[in-house]
Structure formats: C-alpha cells, structure tokens
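Handing you a structure now.
Removed from the display is one protein chain of the complex; every other protein chain stays in position.
Here is chain A:
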Amino acid sequence: MNRFDYIRPASLEEALAAGARPGAAYLAGGTNLLDLMKVGVAAPALLVDVTRLPGLDAIEETAEGDLRIGAMVRNSDIARAPEIKALFPMLAEALLSGASAQLRNAATAGGNVLQRPRAALLDGMRGDDRDLAVLGWTDACACVHPSDFAVALAALDARLEIAGAAGLRAVPLADFLSLPEGAAEAVPALAAGELLTAVVLPAAAARVAGHARYVKLRERTSFAFALVSVAAALEMEGGRIRSARLALGGVAHKPWRTPAAEAALAGAAPGPEVFARAAALALEGAAPSGDNAFKIELARRLVARALALAAAGTPARVPALPASPLDADHGAPAYV
C-alpha cells in the first residue's frame, strides 16, 4: 500500500480540521478501508484515526427520548446492548447475521453504514449477476449495498448525525445514499471533512419491537453477504397492523424502503394474502440487471416470509442462526 501519514486527534474539532485536508480519510474499525488500501483501490495520504474521540463510543438516550448510537460503537457491542435488544431487536439480528465475529468486534456503527460495495474491490469488473441489483440500478451501477445493519436502520427511520465545520446536521438514512448519473456506486451525502458521528433511532420506531425480524438469504450460513435480505417490522394493535416498516437488502445500491407496500399493510389483518400483496408492491419496478431475474421472485417470497415471521412475534432472544429462515426454533414459516 502507499505511504501515508497517520494521526490520532484528541478532539472532534481537531479531527474535522484534519479530515478536511486533501487526501485525508477517517479510520475507524478499518475492516473496509484497510482492505481497499491493500489492493490499492483507496490510497489516502492521511489517515485520521477517530476511534478514540470522546463522545462517540456510547449508546445513550437523547433529550427527545431517541436512542443515539455513537459512530465508534463496535458492531458486536451494539448487538449486545440491553437497550438495543429491548427496543430494536431487529438491529441485533441484522448485525449478528453480518460478517464474522472477529469483524463485528472491530467494525463500528459508522463504518458499517459507510462501507463501500464489494464491487469496489472488483477493479472495474462487473460482479457476478446473482450479486447484482434488481431495483434502482443504472447502466453504470448495478452493485448492491453490502450492509445488513443499514437495511434494518432504514426500516427503523434512523437518522445519521453528521459533524462538519458548521456544526451538526442530521440526515435520514434513507436519503443518505444517492446514485448520480454515471456513478459506479452510491455516494454518501457527506461534504469533504464531514464526519459521521452517530446513528439515531427515533423513539417511535421502538413501537415495532415486538414484531420485527431481519431475514437474510445466502448459501453459506454465516460470513456471507445477502443474496436478498428483508427487514420487516409491524406495529400491531388489536390483532391488526397499525403500521408497517419494510426494507430490502442485496437488491439495490442502497437499503430499499417500500412505501407502497407499507401503506398496503397499514390497517390490514395479518395473513398470507395481505403479505403476498405487500410483497408484490415491494418489488414493483424491479427488473433484472443480468441473469438475475430469480432475485425478484426470491425477494417477493422473502418479503412475505419476513412479514409472516414478524407477525408471529420477535423471538425472546436473537436466534442461534441469526436472520436465517432455517433456524430450527425461530424460522418457522408461520403462514406457509
């Protein structure tokens, strides 16, 4: 890899100043950036180590009652945090279905959201068709966002707290990634030198805690990206769905929210027909980007399954095989 400078600023102000320098990159867990540097895809002149900055390593309740996850909190610590397990269990399941234990111990909340698609490692090669998008893709980019965490966050209406020279600002996760014309991968809404400092979960999203699942398909049971994944969460009231939250992973350049499907679920009684209709709406506009039309049907079926599992209720603890439809105790296809 290239020669680079390394600094570990003591304060956020110092970090932001350093991060604004030309060629600077923020270093957190390093599980993505260092890989990219080793193959020469990223070649920063300066690494600004933000892992020890004060105030970024805690999960805490905000004055408004929201839950703020500091950007430097490790993935494994988020998944184990009591408030996450109680209020946002879907996040724990999504996190524990991703990467490996060693990577989760190193990777941070901010780094997870900001990780680049695996396509970045392909050095211009097109990915295998089955790894490519079926929603929102362009001729220039059919790669998919690799994060499981971000899919669950998107479903929960998470906001990102971003620090810059002008202070803090908040961006909904759903608006954070965009795909400009001709871009080879999604671009995060960060100005030069800005630092993602926290992921904030609105208090209202905790209302789905009792009916929230993340389900992920892949051939290998662990340490594999999603072929297709679904975060499904229902706010139940008197046996009916009051509101629904649905996001898909592995199908687009960003976590894919599905407003039409969510609207169709609101007010309905849970059941296979309702879920099938929502699944069809969720995949509206989907088109194969190669020899991957099967992913559209697979995603439809997974949406229906995830909704059925969510309706059946969140398990008391994260399943032994997190997010697997084949987990013997918690994968029972309730409506199939």
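Everything below uses one rule, namely that contacts are C-beta pairs under 8 Å (C-beta built on N, C-alpha and C of every residue); 3 or more make two chains touch, one makes a residue touch a chain; residues count from 1.
We take it that contacts and distances are computed from a predicted model.
Engineer: Just by its UniProt name, which of "Xanthine dehydrogenase YagR molybdenum-binding subunit", "ABC transporter permease", "Succinate--CoA ligase [ADP-forming] subunit beta" or "Inhibitor of KinA" is the chain not shown in this complex?
Structural biologist: "Xanthine dehydrogenase YagR molybdenum-binding subunit"
Engineer: Touching the hidden chain in the complete assembly: which of A:Leu12, A:Ala107 or A:Leu217 does that?
Structural biologist: Final answer for the missing-chain contact: A:Leu217.
Engineer: Return the single residue from A:Val208, A:Leu281 or A:Leu302 that touches the missing chain.
Structural biologist: The missing chain is touched by A:Leu302.
Engineer: Residues of chain A in contact with the chain that isn't shown?
Structural biologist: Touching the chain left out of view, chain A contributes residues 1-3, 39-40, 118, 121-123, 125-128, 130, 217, 219-224, 227, 294, 297-298, 301-302, 304-305, 321, 324-326, 328, 331-333, 336.
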